[in-house]
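Other chains of the complex are left out, but the ones given are in their true place.
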Amino acid sequence: MSPFWLVTAVLALAGAAYVLGRARVLSAAAGDHRALHSLPAHYGWAAVQLTLGPALLLYLLLLLAGQAGPLAAAAALALALAALVWALRRNTPDFRARNAVERGMMAVLILASTIAIATTAGIVLSMLFETRHFFSLYDWREFFFSATWAPQFQGRSQLGILPLLWGTLYISLIALAFAVPVGLFAAIYMSEYAGRRMRAVVKPALEILAGIPTIVYGLFALITVGPLLRDWLAQPLGLGNSASSVMTAGLVMGIMLIPFVSSLSDDIISQVPQSLRDGAFALGATRSETIRQVILPAALPGIVGAVLLAASRAIGETMIVVLGAGAAARLSLNPFEAMTTITVKIVSQLTGDNDFAAPETLVAFALGLTLFLVTLGLNVAALAIVRRYREQYE
Amino acid sequence: ARDQVQVAGSSTVLPYATIVAEIFGESAGFPTPVVESGGSSAGLKKFCEGVGENTVDIANASRRIKDSEIEACAAAGVTDIIEVQFGYDGIVFASDIGGNAFAFTPADWYKALAAQVIVDGKLVANPATSWDQVNPELPAQPIMAFIPGTKHGTREVFDLNVIERGCKDSGAEEALAALVGDDAAKTCTTLRTDGRAVEIDGDYTETLSRIDSNKEGIGVFGLSFYENNASKLQVATMNGVTPSTETIASGEYPVSRPLFFYVKKAHIGVIPGLKDYAELFVSDEIAGAGGPLAEYGLVPDPELAKAQAVVADETTLD
Amino acid sequence: MYDMRMPKPLAAAAACKVSARGVQVYYGATHALRDVDIDIADRAVTAFIGPSGCGKSTFLRCLNRMNDTIPGCRVLGDIRLDGEDIHDPRVDPVQLRARVGMVFQKPNPFPKSIYDNVAYGPRIHGLAPTRADLDVVVERSLRRAALWNDVKDRLHESGTGLSGGQQQRLCIARAIATSPEVLLMDEPCSALDPIATAQIEELIHELADQFSVVIVTHSMQQASRVSQHTAFFHLGELVEYGDTETVFTNPVDPRTENYITGRIG
Amino acid sequence: MSMTPVTAGAGSLFARDPRTARRRAAEARFRAYGMGAVLVGVAALLLLLSSVLSSGLGAFRQTQIHIPVMLAESALDPSGTRDPAAMRKVTTIGYGKVIDAALKDAIAQAGIALPLTDAEIAAMVSKEAPAQLRNKVLAEPALVGGTVQVSLLANGRIDGYLKGRVTMDSAQLDRNVTPQQLLLADEMVARGMMSRDFNPGFLTAPDASDLRPEAAGLGVAILGSAYMMLIVLGLALPLGVASSIYLEEFAPKNRWTDLIEVNIANLAAVPSIVFGVLGLAIFINFAGLPQSAPIVGGLVLTLMTLPTIIIATRAALKAVPPSIRDAALGVGASRMQAVFHHVLPLAAPGILTGAIIGLAQALGETAPLLLIGMVAFVREFPSAPPEGFFDPAPALPAQIYNWTQRADPAFVERAWGAIIVLLGFLLVMNAAAILLRRRFERRW
């Protein structure tokens, strides 16, 4: 059955179940809504759920078992029809349709949240296997403690994660040091100072920054920002003459991250009840005092979430780093030197020319898994901070 | 059923493959094949994923398939692989059109880029900062080389045919062997990381932009890329030879690598047009001298007939 | 008309702290307050009474320009604190509000600890330079607001975890901690039991020794107990204003009488 | 004055004591920071947009050659039946010859006398031109035998000359174009045989190979991106909101849900290419979905976007005051009803922001697409959805990535042009969300 017909059939069945389920209970109650346990619509939805739920489940199971085809569709259809009949019989006025519908919705909600878990599991598993393979080919001590990253085609590679880890942290830190203040202040300005009109323009405008393809940022870093920083900062300060640098990539990435902080924080700040602002104003607090001492603490969880999201993007970014900071792995404190990140190397080792079963390629998975664990640590810390300092209103 | 050929693999081969695919779709009566680019390794990995409609038919590669990969392929049921070598990718050294002209030897590159060199019998960090220090005949221009990153197959060729060769030619290898023993080869190909050798993990357009913003840089390019941008770049000679399709095909110019594509024999006859596409690819009108591929910059394989035979007979690797 | 609402003796007897002339308030297109003229005496308690929705809170919020924060709310007319126009562009509403404190009708403690709630005002105004000073101010304010005994053991728990009446007293404590010259209290005892109410009334008496207190209340008894002057609002108008005793015993306007005797609401 | 030791502000409202002055200054500074932050953001945006526009607008105009072409029956329909099936036998090579001849004639007719070889003249038109003509003739076989006035794409280098990218100096060095050709172009422009026109093909045509940059278009990529975004929007938003609702409103608060919360936040930090690895393993190798298909791209991007939407949604849900929930529960609403009727609408602005940002990211992402074959050369248009979800099609960012790697400089302009299209796409997609968000924004 083609996808189109499948979708149509499912929709038709659902429609029929809704109409019939509703009509059936209304006739049983002789049209008296008050005699029903739940709203008529609930009875309709209950019928829809019972009709579609098991049938879709069956179809999915059959698909997974490799039984796609007309037979599976027919089986699912038969089950749906049987379920429809059952659902209609179940729809008596004292049937707790709302509870049934809500149980169904809850199941859907739980299912949805399992997807996030399943994704995590999938990612960890898909990396774990190859990582084990990698460590069977390459000494883990070398990987974790070596300060040299130098893959070679002829073997003899040195695959130490330290310079990459350092580059990742350094670049992300600079990016956040730029994006968080700018984004947060922009959010504060938009939600607390700017007029409605200005906010309505500025907020979506800043959001475009999140949608500009990263290659544009990369080229911007390469062509404009890099040489600028080199000629005006790095060389006068005697910090080297590299156009690609941690600073270049960090700043440009910071620009990209502005809307992550500004838009999400703006929403959360706007959600803080006005009565809290009033309370502070009435004590003679200035707007900035109100914001800093009352609103921001109340909006903390959302703001931390926004910052984490920005940090995540910074850690996961490739193009800007490649073009802005270069591809050379290096351990250095000088922000005007070229460095690179774990993510860049994951991408390049995965899309490179090495033998796909060689440690030079497999190292990507070990890098990915390590990065996963590192960011997990950061997130645990962030959660702890939120727990500690959150101020729950009302 | 899938009705178009699916190709994956090397980004170096990609332009050639798309030229062929375009012509194939226009005139052969089959849909235009889909050509993915994701790198030789990723392409071969997909190729070796198994046999069936949802696996690719052809993998392009800018290097030969490795034995370990063949084994992995076999483990997944991909056994009959047809290997087709259809030409060469020339690798050239070029700098900004407005700057100095260069005539290199591999030894110059070795001396300029090695991390450590022997000075007065001791191994020290490479002190060279400008080209005339490694070879008085070169211009006094600071050393700034944009070389392929370690993900690129070009880097392997560069390491082997330029750096290692230069290490040997300059006599450094022997001296190193005496000094560090078995590590000599490794010391030869370890490049400096003080910012004078900049690795490019992106593509040639990135190298070009870097030269644009740093006019003293010298970059490594594919021949076809250079030829399309000859108005911005000037090419350096290597051992006195100017790179061109002719000098590379004849072997005079030393730096090049062969290009391949691999066909899944099990798919021939299942996926319509698969064999026709492969045949068109290696036909004289397309891949021969004067054909569209050569026009774009491919160095035609002097032994193209061999490739045609391989395709015609569906000769598999053993 | 004017004379009637604004008896001469009042202005003469006490210094006038706040004076309003021709105050109009609009919420969007609704005309919520019409042409209010009033002089609020210094060192005295003024009560605002009137049926629910008549504009008492609205007028109260005019006096410290809290209406500025309501989108769509427009305030016209002239309001003076110690003779200075509070709408003058040179006036910083922040400074105004530091001098004119407010207790809101709906308790709105900050989601901070009880201590921090009370300490907030003194902190921002720099009234208590040291931690010890601050402790003193906080304790004194909580005591005066009759909350100390309830919360002395949980000063560092959140102010939002208090009962309704406790929150109300917390807001009173927070407002008096900065010792404003004018204290606007919007139904400060609505959630309080009689004893607590008596304690707050006691506090109001005390405050009125030095400051000017305005209190909105629905309880005539309370108004007559605590206030020296009473203003009666009705449907957005200031109907009558005068000595509390006069207003309650001998009102000029029939509507006042009707309200006091429970005939209109 | 006051006898109380502590009192805030005294004296005239118009006078400033030092402390108030300090606080006012701090306030002004704070406000200025805010203003500055907004300006920094807007300035960066304008800078980026102006560079994108200035580099990319040229791609929307393309040089065309206008000449009469004699469609000889002998060359194009040897059978003489005007049967398209039979006429299909004539390949583009045949049409190429016809065009070459026509161009030569036209130049001679116009009286242009320049020392040009036949090859140089033939190279004035795009290699795509024969296909253009062939399609035209096959669509209308009756044209054969007559002479038609056609507009054909000019070669990319000639187009570059008209756009200023190619100069006489550069042509001297360029292997692909000669100064003579440029002179010819000048003459043709002067005679109205060549002009630069709006190029709808840029938006509708499929990609083209490196030999014909002038013919490359975004048609397939736009469809591919649209299909993927449909899938992402249809899956990520409901899934993200649903799981946030569960986790924030219903899930018991314990270590297990803490773990889940941390995990989701952590998923956002997983490099996007890893999602490609996952997608390849699950959707293509395990589930057997086709390569290079929007369905796989959409699913992978959905997984990638989910954390963004979940984080934003959870933050927005958390920020809804509990009194609203109490009010709903108090009148006998179920928790589900309280959430869907009251909490969700109040959280909607934050949710929509998450969607805007998440979709923007999904729309512009390349790395995961590399591994599932979406960075590909595809010339066949996918069919209409839902079947089309399973047909190969690249996505806009993949196309941009691809074009930036091409050797011919003409592709650079097209890559920037494609970025403009991508941003336009983004704006269209966001407009609805932004309007919706404004409707839901309220303070209480």
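The letters A, B, C and D name the chains in turn, as written, and every chain counts its residues from 1.
Definition applied: a contact is a pair of C-beta atoms (placed from the backbone, for glycine too) under 8 Å apart; a residue touches a chain by one contact, two chains touch by 3 or more.
What you see is a predicted model, and the numbers here were worked out from it, not measured in a lab.
The stoichiometry of the full complex, written with the chain labels shown, is A x1, B x1, C x2, D x1.
Keep this in mind: only the chains that are shown with their structure count from here on.
Here A is the chain whose Cα centre lies closest to the centre of all protein Cα atoms.
Two chains share more touching C-beta pairs than any other pair, namely A-D.
Comparing the CA-atom centres of all chains against that of chain C, the greatest distance is found for B. For the pair chain A and chain C, the distance between C-alpha centroids works out to 49 Å. Contacts with at least two other chains are made by residues 71, 94-96, 98-99, 121, 124-125, 178, 180 of chain C.
Among all residues of chain D, those that touch two or more other chains are 8-9, 23-24, 27, 370-371, 404, 443. The full set of touching chain pairs reads A-B, A-C, A-D, B-D, C-D. The part of chain B that touches chain A in the complex is made up of residues 10, 38-42, 44-45, 48, 62-63, 66, 68-69, 72, 149-156, 159-160, 185-186, 189-190, 193, 195, 198-202, 206, 209-210, 212-214.
Residues 150-154, 156, 219, 222-223, 226-227, 240-244, 322-323, 326-328, 330, 337-338, 340, 344, 348-358, 360-361 of chain A are the ones touching chain B in the complex.
Here chain A touches chain C in the complex through residues 196, 274-286, 289, 293-294, 297-298, 391-394, going by the rule given at the top.
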